[in-house]
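Yeah, one chain of the complex is gone here, protein chain that is, but the others are all in their spots.
By written order: A and B. Residues from 1 in each chain.
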Amino acid sequence: MLQFAQFTLIRAGMAVFTLLLVSLIVFSLMELVPGTCAERYLAFKNTQGSTISVQDIEAEKARLGLDRPFLVRWTSWVGNVVFKGEFGDSCILRVNINQLLGDKFLVSLAICLTSLLVAYLIAIPVGIISASSNSAWLNGSLRFVSYLGLAMPNFLLALMIMLASTILFGDSMTGLFSNEFRDAPWSFDKLMDFLSRAWLPVFILGWSATAFALQTVRALMLDENDKLYVTAARARGLYGGKLLWRYPARHALGPIVNSLGFDLNRIFNELPIVALILTLTEAGALLLEALARSNDQQLAGAIIFLLTGTIVALNFFTDIALAIIDPRVRKSVVGG
Amino acid sequence: MSVPLISVENLTIRFKTDEGLITAVDNVSFDIQPGEILGLVGESGSGKSVTAKALMRLNGGNTVYDPASRITLNVPGEAPIDVLGLKRERDMRAVRGGAISMIFQEPMASFAPAISVGDQMVEQLMLHSDMSKKAAADLSIEMLDRVGIPDPDKRFNQYAFEFSGGMRQRAMIAMALSTKPKLLIADEPTTALDVTIQAQVIDLMKDLVGEFGMGILFITHDLGVIAQTADRVAVMYLGRHVETGSVRQVIRDPFHPYTRGLIDALPKLSDLDNPLTPIPGDIPSPLNRPKGCVFHTRCSVAIGGRCDRVVPEFVQPGEGHDVACHLAADQLMQGAAE
Partner (left out) sequence: MAIDPQVPGTTGPHVSIVETEDAVERRAREAYFTASQGQLIWARFRKNRSAMIAGTVLMILILMGVFAPFLSPYDPTIAGRNAEYTNGAPQVPMFCDEAGCSARPFIYGVKRERSLATNFRWVTTVDTEDRRYVQFFVQGDPYKLFGMTFTTKLFGVDEGFIHLFGTDDTGKDIFSRTLHAVYTSLAVGTLGVLISFVLALVIGGVAGYFGGVIDGFLQMITDAVRTVPAIPLFMAIAAFLPPEMSSEQRFFFISIILGLIGWPTLARRVRTHLLVERNQEYVLAAKLSGAGPSHVIRKHLLPSFTSYIIVDLVISFPYMVLSETALSFIGLGLKDPVNSLGVMLQNTTSADVLLNYQWYFIPVLFFIALVMAFVFVGDGLRDAADPYASTKK
């Protein structure tokens, strides 16, 4: 047990290190933007009619602490994020980022994680069956569907669905909430309304995630199927479903769990694009807005950091889960 | 002669591949009697593993068995089983792990890495008998003890990666024998082990065979191991069966030039100054099987115009000794004429 705690600690340490590295990358990128936050804001004010002098900019810089060296600013940013959970103020909107993101981030996360779950609920049984089936027809068509999932990117699928629903229902099915609930506080009705609309982004995000997961599961299963221990189990008289689940499927589980982090990463990649089309009002859309419209570096940095943080956390948990389900890892960790 | 435990007749196995149909085993026949150890010898690629796997129908989905092939399993007191006639995996259970058990070359790879050794043993026992889980576990621990694994209670719950090489193979033997099979197929069971461990494992197998009274098909490329272990020997070359006989006949008095070559290639402890004579050339690819006698491309005494054209028939230089060689046939004819 002591060793397990030690293993968890080491993994946690590695996760924190990765996060720090990522935060440095993100922060540096934010810094590379031509123009600082102060200049940007004041330039914006300028267009609103107020006249701004160089002194004003300097004063604003000092107020925001932008005159301090790079490393100091990075440390204080990371410190605020980690210890206080504070991302600071948005550059343009002048609103606290935590407030701005509010539950939007959680909504995005819920949508993405559900897509991931749906993808694997479909991919695991189908992948296992197709890997152990000899049917050329089944394998050929699954292959085609997988490729289509790749070649028909999510935004295209979203467009098609919008086209269809506009023609059929006269409603383009966009947005996450009906008008009446958009700004209402969370309630049971709002939740139901959300669920009645959230299936579409989940479906669209899950579409290519399923295609990828299917390929992963199939390849892993084929790998395991070829191993001698499966032949040996067959030689002992095992067959059919029992052989499949207990031997190759069970042993392919580890790498599948390991790949979850990368799958979530891929879904996050698609999120802003799908959000754009479906005019969703969650973090992906906010990121898009932050970047495309206003170059709001603070907000963009915060969102990217949060997304990455989620992946790092997921990777951390899958590592721990792997140590629990796979005796090879467990024994090397716990000993004995 | 009593009813053989298993009889293999005209076994021909081909594999469908991208490069076409490849013949891996060509018209091989042999019998194994109860309590007999048959050694199957040949270089890698001679088709011996494919032959062994055919007995349990373990070859992959691209395998084609020739319609003339027949494998019959006679378990005393039960109806004979036509192994190649079995259609469903469910029916093969009687053969796989029931009447026949198999030990593989790599003990590490033949245990599932994430399932404990004990679980795999219990699972097999429960599949082939109506034992309770408790009884199956007790028997498994007893078997582990029998093959000389110390602390069998503890080892029972461990995983294959926690065992040493020799211990894994012994555990494999314990698992294979726990269902009391009538035939044990040992596919190069000692190749991956150290020499000292090899001797230990071979002794263990011989002891257990005597005790259980079963037949063994012992596959190896090592004639030395065969000489110690087997009662009879079958030599294979490139999927073709070239010589069979008792160990004495084949090793003392080999007739086929290939068998002779294998024996000459072994170092002799009694005469270390005698140079080794390896068989010239390499085993041809199965894609490129020679016509006539498959060995003629490497044979130093091949008869031009005959060995490369005509497939040799089996001749019998002695009781129970079969050789497929034109030269041996000529010699026997001469002997008979004189």
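The criterion applied here is as follows: a residue touches a chain if its C-beta (ideal position, glycine included) is under 8 Å from a C-beta of that chain, and two chains touch if they have at least 3 such contacts.
What you see is a predicted model; the values in this text were computed from it and never measured.
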Candidate in contact with the missing chain, chosen from A:81, A:300 or A:322: A:300
Of A:237, A:261 or A:327, the residue in touch with the unshown chain: A:261
Subunit A, residues in touch with the chain not shown (by the definition above): 17-18, 21-22, 25-26, 29-30, 32-34, 134, 139, 147-148, 150-153, 155-156, 159, 162-163, 166-167, 172, 222, 225-226, 261-262, 265, 268-273, 276-277, 287-288, 291-292, 295, 300-301, 303-304, 307-308, 311-312, 315
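The rule we apply is simple: only the chains that are shown with their structure count from here on.
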Euclidean distance of C-alpha centroids - subunit A vs subunit B, Å: 54
Residues of subunit A that touch subunit B when the two form their complex: 134, 227-229, 231-240, 246-247, 250-251, 254, 325-328, 331
For the subunit B and subunit A complex, residues of the former touching the latter: 56, 58, 61, 89-90, 92-93, 96-98, 101-102, 104, 106, 109-116, 120, 123-124, 127-128, 159, 161-162, 175
